[in-house]
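Removed: one protein chain of the complex. Kept in place: all other protein chains.
Per-chain residue numbering starts at 1, and chain names A and B are given in the order in which the chains are listed.
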Amino acid sequence: MTVHQTLPGDETSPAYNYAYLDEQTKRMIRRALLKAVAVPGYQVPFGSREMPLARGWGTGGIQVTAAIIGPQDTLKVIDQGADDTTNAVSIRRFFEKTADARTTEATEQATIIQTRHRIPEAPLQAGQIMVYQVPQPEPLRKLEPREAETRKMHAWAEYGLMQVKLYENIARFGEVTTTYDYPVMVNGRYIMAPSPIPKFDNPKMHMSPALQLFGAGREKRIYALPPHTSVRSLDFEDHPFRIQSWNEPCALCAATDSYLDEVVIDDQGSRMFVCSDSHHCETRRAAGHRGAMLGDAAASGLVASEESTS
Amino acid sequence: MYVAVKGGEAAILATHERVAEARRGDAAVPEISVAQIREQQALACARVMNEGSLYDADLAALALKQAQGDVIEAAFLMRAYRTTLPRFGSSEPLDTAKMAIRRRVSATYKDLPGGQVLGPTYDYTHRLFDFALMDEGAPSVMVGPDPTTSGREGASGANASGVARVEPEHDGLHAPLDAHMPRVPDILGAEGLMEPEIAPEGDPRPFDLTREPVSFPADRDVRLQAMARGDEGFLLGLGYSVQRGFGGNHPFVGEIRVGEVSVEFVPEELGFAVDLGEITLTECQMVNQFAGSKDVPPQFTRGYGLAFGHSERKAMSMSLVDRALKAREFGEAAEYPAQQDEFVLYHSDNVEAAGFVEHLKLPHYVDFQGELELIRRIRREREARLAAEPETLPEAAE
Partner (left out) sequence: MATDTLIGAGFTDPVFQSQAAFRALLGALSEPGTLQAIHGGIAPPEGLHAATATALLTLADYETPIWLPPALRDGPAGAWLRFHCGAALVEEPRRAAFAVIDGAALAPQLTDFDPGNDQFPDRSTTIIVQCAAFHGGEAVTLSGPGIATRREIAPAGLRPGFWAEVAANNAAYPLGVDLLLAHGDGVIGLPRSTQIGGAA
């Protein structure tokens, strides 16, 4: 009963449509995307498909990218800010294979940037589209596990539960202890999960000139931020929102204003801090910025000196 | 100039080679064929077809081979393939009353039209290794109680060295079965004692959760579809929880039937049904108590389970949970997990669950760095506070 489609001359791989998804599925996702931009921050349910990558590994972002990408696009895929992390490599290969996609690591050259957990350091531009992979689209889920209840809270903008939770945090620790996936208020109406980006990146969403799309495959939700949309991180007057900061610059490129990853370099507790955005760090080094440990990093194999590799 | 060392792509490609090697195992041992898996691991294939939501024994066997026998990984392969298949339409409803029976048992009647048909089952086997199976080419005979000793249980202990090899107790191939066997709930239904199955108003086409997003409360068609493709282990645990008291049902197996049912399709251009072939199904109908209400006289209520292939445990678990999920319709309190549609539907899909659990091994160092920065700072601030006012040591609130 099954129809096994195969490409002529290729007996092992079935004939898949451009960007893997069939056209009916793309239409369904595209309709959801248009409603998502019309109601910023509201989670549109969609008929998320089974994808050939595991649920929780970016199937929502992949479906969104597959529904929007075309031959004129240049795609950048990052995970944790870096282009060469395993998940980013796997997804980039997926689109190279199924959509013959032109890809790049240069943030400013990309028309579509699919990301997990970071927004690039380079300011986003008008015309660019950010696609976020979202594991849990419901910002209220940890407070209320039942979808039937959280949907009502959004319907009636009843967000008291979230205020109480944040305030309890402050009472106990003196500050809000959420460091990533920090909830935001969108266009003054919906509380939205920004996906597990560090709260460091939250301010980049506010009034961004780029279009930002969010796909949660397993949870079957799509939502969006049109360009120039108000995105306010939840806070209190006496406890204003603030982002992470480090006491030292990037050890490789000396950046003082980027999000840093911690790299443990020996078993004596020594560590170095380096830019999580690998392209940003490379661009700065290419421009001659040198961090304190650049030489050591080359010695330990974290970066390669081009003179020695060429 | 320095560039970051990038090994991601090469490392990923290397894992593909490693997994191919691991799959093949010792090359001195002959490779297993898909046909062998299909024929000799049919119950595993059935599970893959169920959880992969695709009836194709060859593909299920291929999936098991490719996944090294990992059933969830195999179901995942089936799902990812299934989603790309073109849809020509929906079949006519299957009629399990017309099933060509291989096995049929009822726990509610000692005998009934068509009789009890034990068929192929492990139910009465002693779970003793059949070491003869270590040798290929051994006679493929089922291990069961020796009929010569069946009346004197305990005496068969003498058999420990040479387990009796016998034919299954009832062999449908030898004794012709009744062509028609009524379904037990239909027998009860004829007496008005069974909750009738009534299609929703207008008999709409059933929901398809693989195409549309689910919302809650979920109707029964959605629940049944979710359970039919749900994880057998998860449903087994939930069904068991109902039996143990986390849910107030008192089930009897009205009937389990296993056999072949024909699938019919009405092509738009022909306008009449065409037989597409047969599929093997397991159907379980549980009979449960129900006190009745002001409007409805006391009657039994139904729990329904249906699965591809010979999958009794799955069908039984599903039927227990189906009944538990009817709590809302019957005005019962939905206090326990098995009675809560959102809990059951959101967590029964093992491909989704496995994906999300296993995604935790993806890099999370950006988020973890945020946590590190916070905990270090909070500790620093606490130390500073304590150093400043050693005598008024503040207790952490709550």
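The rule is simple: contacts are C-beta pairs under 8 Å (C-beta built on N, C-alpha and C of every residue); 3 or more make two chains touch, one makes a residue touch a chain.
These numbers come from a predicted model, not from an experiment.
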In the full complex, displayed partners of the excluded chain: A
From A:T59, A:Q128 or A:T229, residue that would touch the chain that is not displayed: A:T229
Option from A:R31, A:K165 or A:H289 whose C-beta touches the chain left out: A:R31
Contact partner of the left-out chain, one of A:A101, A:V134, A:L211 or A:C281: A:L211
Positions on chain A contacted by the hidden chain, ascending: 17-18, 23-24, 26-28, 30-40, 42, 44-45, 67-72, 151-152, 154-156, 187, 189-190, 207, 209, 211, 224-230
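Just so we're on the same page, only the chains that are shown with their structure count from here on.
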Length of the line joining the C-alpha centres of chain A and chain B, rounded to whole Å: 35
Chain A partner contacts - residues on chain B that touch it in the complex: 1-9, 11-12, 54-56, 59, 76, 79-86, 210-217, 263, 276-277, 342, 346, 351-352, 354-359, 362-367, 369-374, 378, 381, 396-398
Interface residues, chain A side, partner chain B - complex: 1-3, 14, 16-17, 20, 22, 45-52, 54-57, 59, 79-90, 93, 116-118, 135, 146-148, 171-175, 177, 179-181, 196-200, 218, 220-221, 244, 246, 252, 259-262, 276, 278, 281-282, 285-286, 294, 297-298, 301-307, 309
